[in-house]
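Remarks on the structure that follows.
All protein chains of the complex are present and in place, except for one that has been dropped.
Each chain gets a letter, A and B, in the order it is written, and its residues are counted from 1.
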Amino acid sequence: MSTDTQNTAVAQPDEHEEGENYLNHETSVWSWLSTKDHKRIGVLYCVTLALVFLAAGVLALVMRAELSGPGETMMANDTYNQVFSMHGIMMVFLFLVPSIPAILGNFVLPMQIGAKDVAFPRLNLASWYVYLAGATLTIMALLWGGVDTGWTFYTPYSKTTGGGVLWMTSAIFVAGFANIFTGLNFIVTIHKMRAPGMTWNRLPLFVWGMYATSIVQVLATPVIGITMVLLILEQVLQIGIFDPSLGGDPVLFQHFFWFYSHPAVYIMILPAFGIMSELIATFSRSRIFGYRAIALSSVAIAMLGFLVWGHHMFVSGQSVVSSIVFSLITYLIGIPSGIKVFNWVATLYKGSIWLQTPMIYALSFLFLFSIGGFTGIMVGVLSVDVHLHDTYYIVSHFHYVMMGGTVVALLGGMHYWWPKITGRMYNETLGKIAAFLIFVGFNLTFFPQLVLGAKGMPRRYATYADRFTELHQLSTAGSGVLGVGLFLVLGYALWSLKYGEKAPANPWGAATLEWTNVAALPDPHNFKRTPLITRGPYDFHLADEVFGGGDGEADGDQGLRVPDAAPAAPLEPSRDA
Amino acid sequence: MSDDGHHILPKATLLKVFGGLIFLTVLTVAVAYVPLGPLAVPVAIGIAATKATLVVLYFMALRYDNPVNALTFTIGIIMVMVFITFTMIDTAFRGDMGNVDRQTMGEIEREQEAAQQQQEQIPSEQLRVAPADYPDDRGADAGAASGDGDS
Partner (left out) sequence: MATDTDIAPAPTETDHHDHPAHLQHHFVSSEQQFDSAKLGMWLFLITEILLFSAMFVAYAVYRQWHPETFVAASETLNVTMGTINTIVLLTSSLTVALSIHYIQKDEVKKCIYNLGATLVLAGGFMVIKYFEYTSKFEHGAYPGGMFDPHGGHYAQLADVPFASQFFSIYFVMTGIHGLHVIIGMAVIGWVAVRAWMGSFSSEYYTPVELTGLYWHLVDIVWIFLFPMLYLI
């Protein structure tokens, strides 16, 4: 049994820079398509999702271009309807929901808990193929006339329009399984695959974030699956559950849809919280404030997130009693979210802050997510929402959460783990410029939309009244800046793959396992020896335990103190359940 | 091998549980022919829940299993309850906003118009109660306004 933990002879971290790693130990195309290595699956997902984000992002720029003038500027109304529908569907179902778990979760999570792989590697690969099947069905939907229902597919309209709806609902049904597989895999991995000494209180907070996310994925995604099946049956067999002309109830569809799609918001934002905790702790060189509160508030958000879906339906004709109940519970969500933000700020306090690009993204997140959260509380107020429902205020609110929250955190996380994924450093100066452009561009795009919405500009229209022109043009200009920033990121990321400086094993001086115990480019099996965890993930204050030796002895390059590796676990498996 | 994951259920237990399940099936069919009125649904669902509990605890051996599996299953069941309960909070009170059919909207508008007309018949002086109701500039209206204010 003893040799199970070390299969092949592998390079010692930091000793052989050019040794065997997860990228070069097999190089054929088939080795990538049939890989069961969680790191390679993460990379596969990364490339796929980048393409989806590019496509959906370009659609967003096209929409903003159309809205640069009050009349019809470059496309017909029907085309605009299809463009915003595709933007929403691709961004939500095919990009944001899988994004952080599938890319960074896959890549980082097993390393952070000291495992060789996720619990079910084959299921993990299956998840990617299922996702591709879903993406293919999405393309079929486009070929069959597209979708103009918005990403919500509200009945009865979705029953009457376009042949693409059938394909698109199938696509969402199929792509849902990819998320279920990932979530299921992570829960089991976190429960059963932790290295010796990795207690629940020593889990990095990214892992806690992924754990909460996975719970939501497993519990909520099946419901969107069956909802989509019922919608398909409604179209094919006229089952009359949702169609009022057959005696059905369209509001019931909205219940089903939002029972998934509201928790899906937490599927998108909880991993971002996890990344934030990593970034803030590492780049302020201080122990995270309120570890337990941050960890448990993620789980609390995951659970509370199931009780609030009705706040999307305040003006849909649901009963006022349930609107009041849902509105009240919605306020509760503010509590755990607030706990997190306060704890991050408290971590920054008296920390030794190192303003690298990932940290700039983290600080952007704090600002943008706070706006997203506060506007969320506002639209959670029943009477206010009646005024703001279906206006640009809502559009702006969820972009502040989804893009200002999730995408900014994803960008921060990608920069942070980029050296581990590619073995190269990105260009720090360009990184900072891009982060700045994205922050400014984002606010320029979406802050005017808050004002527009409050003034009554409805969402999902290609044209608008003249009095909204200035604000819309400001927003369109902002989207240009945002686009430049994002393309700059893409540009220097690709550039760094070939020309970037070689990354050391732990460029940030972080204290979690993927930095301290894994080579610059990870070994195919992550660890040479399974580590034995003896301290928490952010115990920078215990200098001797974390950095080894006395003060100032273990300085790395750039004057950075790099934490010691965790010791290897004893060879006998010492885990007792 | 530890006991918690690999508990071997005795054959006798399995057969006893099976007997219980068959008994409950017969019972629920028999009870369906008894006129219970409003109790029919809870009784039928209660018997079904008992049967399901038997299957989960013994056939699926959750009673002897790792507690985390039991927790998983419980959370799943709680979510189903949440789904049903919160949806039914809506459907049970649907329409408590009043009738919002298009026809009655027209009637409501006509009523509002009538009320407005009635309101217009009230002399505007009587409706002035706060200082803000009086024009700031002491122009042509000033005399009348101050006259009201005095009275």
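Structure notes:
Just so we're on the same page, a contact is a pair of C-beta atoms (placed from the backbone, for glycine too) under 8 Å apart; a residue touches a chain by one contact, two chains touch by 3 or more.
Remember, it's a predicted structure, so these values are computed and weren't measured experimentally.
The omitted chain makes contact with just one of the residues A:D117, A:D385, A:D523 or A:D539: A:D117. For chain B, the residues touching the absent chain in the complete assembly are 1-2, 5-6, 8-9, 11, 14-15, 18, 21-22, 25, 28-29, 32, 40-41, 44-45, 47-48, 51-52, 55-56, 58-60, 65-66, 68-69, 72-73, 75-77, 79-80, 83-84, 87-88, 91-92. Looking at chain A, the residues touching the absent chain are 1, 3-5, 7-8, 115-117, 119-123, 126, 180-181, 184-185, 187-188, 191-193, 218-223, 225-227, 229-230, 233-234, 237-241, 246-249, 252, 255-256, 259, 525, 530, 573, 575, 577.
Here is the rule we use: only the chains that are shown with their structure count from here on.
Work out the mean CA point of chain A and of chain B, and you get 32 Å between them. Of all residues in chain A, only 191, 215, 219, 223, 249, 251-252, 255, 259, 306-307, 309-310, 313, 317-322, 325-326, 577 touch chain B in the complex they form. Within the complex, the chain B residues that touch chain A are 2, 4, 66, 68, 75-76, 79, 82-83, 86-87, 89-97, 100.
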